[in-house]
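Every protein chain except one is present and positioned as in the full complex.
Going in written order, the chains are labelled A, B and C, and every chain counts its residues from 1.
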Amino acid sequence: MPVLYHKPPPPSDDKRWKIVETRMRRLGDRPPALIEALHAAQEAFGYLDTDALNYVGDTLGVPHSRVYGVATFYSFFTLKPSGEHTCVVCTGTACYINGAKDILAGLDRALHVKPKETTADGKISVLTARCLGACSLAPAVIVDGDVKGKVNVGDLVAQLEAM
Amino acid sequence: MSKPRIATVWLDGCSGCHMSLIDLDERLLDIFERADLVYSPLVDFKDYPEDVDVCLVEGAVSSEDDLHKIKLVRERTRTLVSFGDCAVTSNVPGMRNPIGVGPLLDRAYIENVTLNPQLPSEIVPKLLPTATPVHRVVKVDVFLPGCPPSADLIYTMLDDLLSGRVPGVVGSRFGR
Amino acid sequence: MSEMPAAARAVRRRATTEEVHEGPARATAYVCEAASCMSAQAHDITLRLGESAARAGLSDVMVKRVGCLGLCAAGPLVEIAETGRLFDHVRPDDVEGIVGALRKVKPTDTRASQGPFFEKQVRVATENMGRVDPESLDDYVAHGGYEALRTVLSEMTSAEVRDQITQSGLRGRGGAGFPTGLKWTTVAKAQGSQKYVICNADEGDPGAFMDRSVLESDPYRVLEGMTIAAFAVHATEGYVYCRAEYPLAVARLRNAIRMAQRAGWLGTGIADTSFSFDVQVRLGAGAFVCGEETALIASVEGRRGTPRPRPPYPAMQGLWDCPTLINNVETFANVPTILRKGAEWYAGIGLGKSKGTKVFALAGRIVNTGLVEVPMGMTLREVVYDIGGGIIDGRPFKAVQTGGPSGGCIPAEHLDMPLSYESLIEVGSFMGSGGLIVMDDTSCMVDVAKYFQDFCRDESCGKCVPCRVGTTQLWMILDQITRGRATLDDLAQLERLARMIQRMSLCGLGQGAPNPIFSTLRYFRDEYLAHIVDRVCPAGVCTIEPAEVMA
Partner (left out) sequence: MTTVFTFRIDGKDVAGSEGQTVMEVAEENGIDIPGLCHLEGIHDRGACRLCMVEIAGSPKLAAACMTKIAEGMDVTAHSDVLLEYRRTVTEMMFVERNHVCAVCVANNHCELQDMAEGLGVTHFDLPRISPKVDIDASHRLFAIDHNRCILCLRCVRVCDEIEGAHTWDVMHRGLETRVQTDMGIPWGESTTCTSCGKCVQVCPTGALFEKGRAVARGSKTKRPFLPWMKVVAEERGL
């Protein structure tokens, strides 16, 4: 299936676009590369903005509405920049029966932030994950990439508040 | 043997269903030859009596007053008819449900009012969180959808009930 | 979730640096570097052990990173290979002690018993786990890796390979247990010049981490299994569809693909034959439904992961409408061993129509949280009590949940039931991918059913009406029950609706969504009634609302 129009230039001269462009080119600049390209863009920029979605769609020859449909279907993709720090709470079964619900309630009480939200000061984003596979550490959270096991709500809140 | 006792009740609705009932015209004479109307917004009885055979309920259950009334009606009625779309689906009164009571009242009584805006607190009954169909609150025996149900449908249903037949699905539709 | 755990970043940086010492060693320390131990700073332990051994002048000691040692609850784990001595919960200041133990290892030492957790297991898919370095192709080959593929390519026809798999009785380890040999034969015989092999590593069941552990611990085995499958079904291209939530597994898998390509185990003309096959990784992006094979295909094709009605089955019309073989990670991981040891050997393990072994992830209120592989037919009691070490704090066992959101809860009365595809279905559950979540008296079964329904409604793709609307309706009723606001009529409606959703939904997600409700109703109806009639939560989990609050 040939691409009907010319490849668009990247939205800016930010070097990170190169990574996205290369990823797409390696996969033939064709529609099936859409999800991989979105992964590349999110990894490079932390989230997917309209520029990124348009660029990826135009390069791969995917209609914009379909790009948007895909980007919003998968919960891994985020269209908004996240806070300075992220706290991912695992809500897998093992964590659930070991108190993940209490952790989320504790975060909401102390920091007024619910899953998929960022605190008002833009400091901390709370996300949930469908099982990190760290069931032996239940309940588990990931704070800025570091997995913490057997989490105590008070300690977690204290750590986040100190950030 | 005394005649069957019929009542009609008006909850949160536009009264259109009652208008449609009046549209039975001369057939009303036939109905009330065979039954007594013991309670209705169309007649002047103060309290809902005991021992009612058939009650047509128009409107959704929207306020604490509606809730109180429908429970009383259910207690004192043998066959309860959900009369028209508001009673059956909550219809137009239900359009407020996604909005929520707080924002709804704010919009109506505060935001759009220039002179002495205030929330009504006396006399008017308190709104329930949602306007619900009658059958979500009490058991309903017969459903008569329609907005409003046509006079023909109402007649067929009453005729069935008064003749001791079980009213079937009466071929009405929501909205019509 | 775009954050990558620090452990995975470390692997990515390190990529392929060899930490395996050359030559035979007198003593070897295996350090578990699978995700669970890695999140407990296991890699730091590896580095410290190496330094410490070097400082102590122990030149004949090897410190080796290995995959999952299984006992995840006790990580970080270090095992002395020669004696079998296991160090758990290793902290930096334990390192000197381990070095001391390494110093004392004598050539005459034999492995001592490690207790029932290890002794009662039978390792097939996980035979290399905790033994080989997951980042070293040489180490895999040194442990018998690629022997099977070499034999297959040089001595067998594709029909013979399929026969072996058929005779072994291997069934799909992703959950449904479809006979693997039959699937391979269907794809092999399907018309089409281009065929694909896809490895389903979109392990989505909460509480399941078998596939992750296999990929983290022994990625070459999965690639070898896929390559054998490709030969058997005449495919030339393959994909591993892996969850993006498993960065360590993805990093090791990508590394393994690169190494295998370089060594000629993937690519054109594998092992100097005319057979060609290559593999690419495709990342999932957080959609549970993509574990369903038609949704998975849609996702590999770069689209929204929505399933489509079957037939046509992917075996006839799959990826880009070509015949496509889709098997799960564990299924592929069994293949090399079956071909090396023979179909009869494999068929000799197990019970009835459930042959071989099954990997289970033990989690929940169980002492030995971790990864185990047991022969089919082992009783649930042996798994939970002998291997799993029983319930935390010695509390009473209430139920074990298997099969993820499409599975069910098995009560104590069935503890002596042998584990097999058939027996699990008989008691109203489902094998699923192998997550076993143990619950004690602190879990409310209505709340558990609500948890799974919440999961299903959140993961419903939204394509078909019964699942999109129905899972939320079921959740709403369960929510009312847990608040003490439901009636017996609501309970009747719950059951009616659940049956309808089971029969009318488009894919396995919707069809299976009511299962947790069915099984908890079957065994724990009294808990439902307690919430509805007596308005109490026996486990004390749910918050019952005051009676006067109106619906």
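Here, a contact is a pair of C-beta atoms (placed from the backbone, for glycine too) under 8 Å apart; a residue touches a chain by one contact, two chains touch by 3 or more.
Since we're looking at a predicted model, the values are computed, not measured.
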Item checked: Which of B:Met95, B:Ile110 or B:Val124 contacts the chain that the document leaves out -> B:Met95
Item checked: Options C:Pro134, C:Pro336 or C:Gly470, residue touching the unrepresented chain -> C:Gly470
Notebook entry, point to check: Which one touches the absent chain: C:Arg85, C:Arg131, C:Arg282 or C:Arg304?
Noted result: C:Arg304
Item checked: Residue, one of B:Ser20, B:Ser63, B:Thr130 or B:Thr156, that touches the chain absent here -> B:Thr130
Check: Which residue numbers on subunit C touch the omitted chain?
Finding: 287, 304, 308-309, 311, 457-466, 468-473, 476, 493, 497, 500, 503-506
Item checked: Residue numbers in subunit A that touch the chain omitted from display -> 50, 53-54, 63-69, 72-73
Checklist line | On subunit B, residues whose C-beta touches the chain left out of the figure | finding: 82, 85, 88-92, 94-95, 97-99, 130, 133, 135-136, 140, 143-145, 147, 169-176
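Convention: only the chains that are shown with their structure count from here on.
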Item checked: Geometric centre distance via CA averages, subunit B-subunit A, whole Å -> 51
Item checked: Chain centre separation (subunit A, subunit C; CA means) in Å -> 24
Item checked: Footprint of subunit A on subunit C - complex, ascending -> 1-7, 9, 35-36, 39-40, 72-73, 75, 203-209, 212, 244-246, 282-288, 299-305, 361, 363-365, 369-370, 401, 404, 435, 437, 439, 442-443, 448, 451, 455, 459, 461
Next item on the list: Provide the residue numbers of subunit A that touch subunit C in the complex, in ascending order.
Entry: 31-36, 38-39, 42-43, 46-47, 60, 62, 66, 69-70, 73-78, 82, 86, 88, 91-94, 96-98, 127, 129-138, 140, 142, 144-147, 149
